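See below for the structure under consideration.
A protein chain is absent from this complex, but the other protein chains hold their places.
First chain written, first letter: the chains are A, B and C, and each begins at residue 1.
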Amino acid sequence: MPASSPAPVTSSPDVHPVRGYSETKDKLNARLARVEGQVRGIQRMVEEDRYCIDVLTQISAVQAALDKVALKLLDDHANSCVIGAEPDQQAERTTELMSAVARLMRRG
Amino acid sequence: MPASSPAPVTSSPDVHPVRGYSETKDKLNARLARVEGQVRGIQRMVEEDRYCIDVLTQISAVQAALDKVALKLLDDHANSCVIGAEPDQQAERTTELMSAVARLMRRG
Amino acid sequence: MPASSPAPVTSSPDVHPVRGYSETKDKLNARLARVEGQVRGIQRMVEEDRYCIDVLTQISAVQAALDKVALKLLDDHANSCVIGAEPDQQAERTTELMSAVARLMRRG
Partner (left out) sequence: MPASSPAPVTSSPDVHPVRGYSETKDKLNARLARVEGQVRGIQRMVEEDRYCIDVLTQISAVQAALDKVALKLLDDHANSCVIGAEPDQQAERTTELMSAVARLMRRG
């Protein structure tokens, strides 16, 4: 990563695709804020010496919420940034998408 | 772990087993605080219209961190609250542990 | 599903998209044949009263192999049947693809 120049991420969609989640940005961040609150809740549970199994149940709930966010992001991305890409970019973006899927399946 | 003071168990182990993570409580919450920060970072990325794939990579990192916390909790719990339980409670706690494992494997 | 007529799956690509894995069909089935052999090996291990943990290790190996096959199929499908689809079909096929991803993430 260059140290002297700022990375122009969103301003050059031809070089680097824009994010495909603009419409649902508020919804996404509302969900993520809820996840953040859940993680804070888990810390409180640990602080209060709550039973391990109950803590684990909350961790599973956070995982489920994050998987849901990830699936939404994947879907938005596939619809906007893969399908919507220039033909010569579609293959590359598909590869990128599949790498993200592999990481979400814990195989990346 | 304090050497001079007894561990303040939160409830009667016969009714509700004590949590098995007392020694690692600070470490656990340090990890969870880091997860909380990561989730906040993801919200910032969404706010700044960062590229979806990069957001997804961060979500995968949070999932990995949470899986690690969960595995640590499971291990502590198995060692303290299952093995350490009264013989007549061990079967029940094993069932409980296995339900937690199933949920973490997204099969609960 | 009609009971009296055979389902003409592959013959009408416009109604039902063709599979996108033709080139790698032999490779795919070679991998699946290996998975089949692994599953047979696990049955033999159970038959021979082998240690549970070793049986579980083999199950994890099969899961890894199946995940790999699934990721390959997803990738081929995305490249052929989603990107390659008529514009008016791309959205539908993306939805279909994402449902498959959700199932592989055990969230379907």
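As a convention for this text, a contact is a pair of C-beta atoms (placed from the backbone, for glycine too) under 8 Å apart; a residue touches a chain by one contact, two chains touch by 3 or more.
Worth saying up front: this structure is predicted, and the values here are computed from it rather than measured.
Residue-level contact of chain A with the missing chain is found at 105-107. As for the chain not pictured, it touches chain C at residues 9-10, 16-22, 25, 28-29, 32-33, 35-36, 39-40, 42-43, 46-53, 55-57, 59-60, 62-64, 66-67, 69-70, 73-74, 76-77, 81, 96-97, 99-100, 103-104, 106, 108. Listed by residue number, the positions of chain B touching the unshown chain are 64, 67-68, 71, 74-75, 78-79, 82-83, 90-91, 94-95, 97-98, 101-102, 104-105, 107.
As a convention for this text, only the chains that are shown with their structure count from here on.
Once the centre of each chain is set as its mean CA position, chain A and chain C turn out to be 25 Å apart.
Residue positions of chain C with contacts to 2 or more other chains are 105, 107.
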